[in-house]
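Below you will find the structure I want to go over with you.
Here the complex is missing a single protein chain, while all its other protein chains stay put.
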Amino acid sequence: MKKKVISFLALGTLLAGCGTPDATPEPKNVLGTSYQTIEKEAEKSTVRMYMWGGDEGINAYIDEYVAPRLKKEHNITLERVPIETADIIQKLRAEKQAGKEKGVIDVVWINGDNFLNAKKDDLLYGEITKVLPNMKYVDAAAQSSDSGTKTESLEAAWGKVQYTLHYDAADVKSPPTDLKALKSWVKENPGRFTYPEVTDFTGNAFVRHVMYGVESNATLKDPKADFKKTWAYLNEIKPYLWKKGKTYPKTLAQLDQLYANGDVDFTMGFNERRAEQEVKSGTFPKQTRPIVLKDGSIASTHFLSVPFNAPNPKGALVTINTLLSPEAQLKKYDATYWGDGTSLDLSTLESSEQKQFADVPAASSTPKPSVFEGKVRTELDPSVFEMIRKEWPSRVAR
Amino acid sequence: MWRGNAYPAALLMAGMVLYGLWVSVSMTSPADYHELLTDDVFLESLAVSSYVAIVSTIIALIIGVILARILSRTRLAALLAIPLFIPHLGAAYLAILYLSDVPVIGPHEGNYFSVMLTYLYKEIPFVFFYLLPVVRRLDSRYQELGIMLGLSPVRRFWHARGVFLLVPILEAGFILLAFISFAYEIPALLGVTYPKLLGVYAFDLYTQGDLSDQPLAFAMSVVLTGGLFLLLVLMTGLTRPLATKISRGRSE
Partner (left out) sequence: MKKTSVILCVVLLFIVPLIGLIPGEWTWNLRLEATLGTTVAMICAVVLLNHLFGYMAGKAIAFQTGKRIRMAEFLISLPLFVPVLLLSFGLYLTWIRLGLADRFFGVLLVLLLPTLPYTVRLYTNGFQALGERMLEQMVLLEGNRFKRWFYLTGPMLRSTLQSVTLLVTVITISQYALVALIGGGIVRMIALEVFPAYSGNSQEAARQATLWLIGLPVLFYALQAVIFSSWIRIVRRRLNGSHDTTSQ
């Protein structure tokens, strides 16, 4: 018996020995070198990009367009790892706590309160945007702050979108144009509207839009205020929602599925062009049309960043720079894969490039730019995100 | 040495579990437990999870035992093996595929019927195969002996079969109860927003937002683990003498 236990322990030590970490953390001075050097040294490396993976169009853009391009131009192998952003932040936190200096994540797709948390806990690499040549194209206003948190060069703006509702014009003859009309419509058509749970990025944003519609400016500026009117509005429509408001779609993807199946008449999301690709592929109804509520549409920017312990920061920087190039942004903007608003300031581009962006046709599911005039709202304080997550379950869902 | 060695496995399991538990305890303060036990959201989640777990487990046990009795001697028992090849995630997909448009038992209903049906789909075959080897080895001579001795049908059943089946049935039931109470995937895909089952609620508490809710999630894992600990100690203590007797082949 004793002999067995000992041999087992020996085996354990042996196996643990196989897992000894590489003791060669990348020097922190990458940001001090010129981009040309970084670009050269990044050749033939592998970059792991961690991002939310719930949208086939977005995944295809990375797998079928970006990865082959990086391979061709820089001989970089891009691996996309589909993981929820909140989980990525938890992982980085644990690695920081345990003192892991060489992690596994090179590029992370991030914004809002995830960025706030990452910044607060010092989980990001550093002032990466200062070395990227393509930052000269990026819209300065979009770049400066992320949902009210100063970006301080820690992340680079990748896309800029507006919150938009979409509906099926075959079923909805006179679509509501503000929150009040939406409430009446929901009451008259029970079971045909819902929004995702507030743990979902899009569902949380729907609640913030209600806040913009029903709360006073003073309340909106105070994250500690009691948003009574918002909860009242949501409770008033609750009995008339899909499944009588007893449950909500857990994710935006689930709401999209309900909409695609014709179970509800509305879907919603950040990105005014998101329905184009879905209509084209036959997933969404043909007569999908946009609504931009008069109460306002929150403008949101999403970003790319590099974690504090990225194993290949040089490759990460080259990848981000490529993603910010006018060509890559154009491919992201048109409806082939994704249809995501560009983060570039088009006036900085050459006129031929400007024309290419202008020539991208807008489908009937995309609102005309003029529709947004006077309706664009800035993001509320990121602490509101967390407040909604805490309060909504007991004040509305229950 | 031909009697085996349980220590390597015990060391591995206990090492990882107790260490993880110790980390959980060290992440919490007494105040967190107070907050948890007075939190209505948690208590309702506990209530609905118990309801789902207990109902699914009992039905799975009853049907599983009956099927094992009827099908143990047939070659068609292999049919029931087919659901065993389907991971829980896959079973949830089947529920979405077929039940989405069905009222009352469809996904996303507060009665959690779709969740329970999915568990039954997976767990009835589990119970069946957990018990099959035992049922197949039941010695029919005990039954004959019972008839010879003129025992009542109930006592005959107990002495010829029940006594051998009791321990495995309790074990299977306990495994299912614990598994269903904490599982994440199926309730996450088919459950409702409120009240959530424990696994989903704990996972959300842990991963969402800033760090402020994490101690609550750890407190939850400590409290629930403790509760099930007690149950298990009780069960092992009660059934061990019986199991020993049976393996010695001189039961009552």
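Note that the chains take the letters A and B in the order they are written out, and that residue 1 is the start of every chain.
Please note the rule applied: a residue touches a chain if its C-beta (ideal position, glycine included) is under 8 Å from a C-beta of that chain, and two chains touch if they have at least 3 such contacts.
Since the structure is predicted, the reported quantities are computational estimates derived from the model, not experimental observations.
The hidden chain makes contact, of the residues A:D87, A:D139 or A:E152, with A:D87. In the full complex, chain B touches the omitted chain through residues 2-10, 12-14, 16-24, 27, 67, 70-71, 74, 76, 79-90, 92-94, 97-98, 121, 125, 129-130, 132-134, 137, 168, 171, 174-175, 178-179, 182, 184-185, 189, 198-199, 202-203, 206, 217-218, 220-221, 224-225, 228-229, 231-233, 236, 240, 243-244, 246-249. Summarising the interface, chain A meets the missing chain with residues 15-16, 18-21, 48, 50, 53-56, 63, 81-83, 87, 90-91, 94-95, 97-100, 103-105, 250-251, 253-254, 256-257, 260, 278, 283.
As a working rule, only the chains that are shown with their structure count from here on.
The distance from the centre of chain A to the centre of chain B, with each centre set as the mean of the Cα atoms, comes to 38 Å. Residue ranges of chain A in contact with chain B, taken from their complex: 1, 4-5, 8, 84, 86-87, 90, 93, 113, 117, 120, 197, 199, 243, 246-248, 250, 261, 385-386, 389, 393-394, 397-398.
For chain B in complex with chain A, the residues that touch the partner chain are 1, 5, 7-8, 11, 40-41, 100, 108-110, 188-189, 191-195, 204, 206-212.
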